[in-house]
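Sharing a structure below in structure tokens format, with a few things to ask.
With one protein chain withheld, the remaining protein chains of the complex are depicted in position.
== chain A ==
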């Protein structure tokens, strides 16, 4: 069986071809942002040659794309019309009426400045359903027809239909869709009861409008890719990664593109989980550091944690869709260091990007970046970028750090460079502890997976700071996201709002809803052609104490829905509440707010290939000795030390070496600190652990 994973990022498109026999072929090609399918198809052709295979022999094609994400970030979606309940025309305009900034007269409200639907295209029709789902005012079908015609005349490309309490009773939305389809068959239609079937009208409406906003373009892109892939001979349907960390079929992704928005960063987390599991360490913290940002994820036992639905944002908008918890902070290789007006030392979130880039790239950048700092520290050598194919000028790095930081602060250039690194590493440490220690998870129970080109430059220090016992540096840190695409299952999550409390639980309602969601999830998977024996189900419940406003998600047991099931859910919630807030109230009733059923179409798991075996002696892989600036102990100040430099390609399973050391490979460099020992495992992963000095 052959699987192809293609992850389209902002700069590069990464491809991985994996064969059941263990052969893996990787390829990297520049992304083509105008039409990403061009880069993808080019990459696939190159891979075909490199791996010496026929595209027809590819059994599964997995794809991660930022097409929808970019539309949102660049505000260039399609014109959208909204049909909504009379009296509630401006819910998208009022939003939650809280300003993003406390102390600002001149801020803009993103939902008003970059409206998903301008007011003229927000159309209301008489209809009303109450909180119990009962119809108070029946749908005025003529009004829907009239508005559909108007929107068609105005040339919108998509129509969002969102009515109050439609999560409880979708009948009016469904009927409205039929009418819009009759009047305006070419429109992309998005229903609130399908996109995000949960209470909280603003968030649901916004998600529905966002789906419509990215819908036509994303849908077209996916169709085009499917056609081109099929024309090139790839027999499989394209599967896409969602923000929840599952795969969906092209059919589903085209209907609900809003579910794809954070898939890029989530793929990195899943890749890290797969790598950790393959090396025997399932509990991982992932750190993916690129040019402008760092993504941090925490997965106890390799399980993804989902964000609270009020925190699931993308750019300036709210999207109430399941998103795995990954935090992105503005700290990367291109982060710029500066001294501000008040004399304060700052690093990031401003980034030099690819252009003008770090000063040492000599492309016009003069401000010092994190990359420049690492060149000064000796960790990044002149010939270490892209195997020496890229010129780097260390004296420019030194000059930038000296002029912009060291001299204004009255420090040595080395100290200033170390400062740039420390401040950036600290912001990553804070982000990790926010998602681990502060959520009740002990970093000492985890391994840190260093991903992206720059992750392995930071991981050694962060692991020390947080007392994380082990770092795993994947064989190809730069393509972890593409590996993630191959390492997950097909997943559909269907939610519903139930509102019942544990002391007087409506068992019938719960049983009915769970059965309905189960049918819905199974039908979706069967529609994708997943055979029964590969279908699995997971149920979770969003709970809170009766009277609170924020839910925590807990796993529900499988099996019959009865009083015992409710009790087990309540117990799981008490535990979760205790972990999150250090307090639990076992005597208080628990409100079950939303039930979520995830249908899983299991994909056979990949086995990562093994590398050639060597012995403990790593000297054959040693290519140089360099001078680098390192901390010699936890308290002391940094010193220049002799540092062994290894070539990643020459490392063999079983090799062992101690820090200080540097490992160089095509698109990444790994630092091993003093007091740390690196061991190469059978998969080629470098495992870095603390050792006695």
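Here is the rule we go by: a residue touches a chain if its C-beta (ideal position, glycine included) is under 8 Å from a C-beta of that chain, and two chains touch if they have at least 3 such contacts; residues count from 1.
One rule holds for everything that comes next: contacts and distances are computed from a predicted model.
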Can you pick, from "Fe-S cluster assembly protein SufB", "Hydantoinase B/oxoprolinase", "Carbon monoxide dehydrogenase subunit G" or "Ectoine/hydroxyectoine ABC transporter permease subunit EhuD", the UniProt name of the chain not shown?
"Hydantoinase B/oxoprolinase"
The listed residue (A:548, A:571 or A:632) that touches the chain absent from the view is A:548
Of A:186, A:340 or A:642, the residue touching the omitted chain is A:340
Residue of A:152, A:175, A:200 or A:690 touching the missing chain in the full complex:
A:200
For the chain that got dropped from the picture, name the residues of chain A it touches.
87-91, 93-94, 96-99, 101-109, 112, 118-120, 130-131, 164-165, 167, 199-203, 340-347, 409, 418-419, 422-423, 426-427, 430, 434, 438, 499, 545, 547-550, 580-583, 585
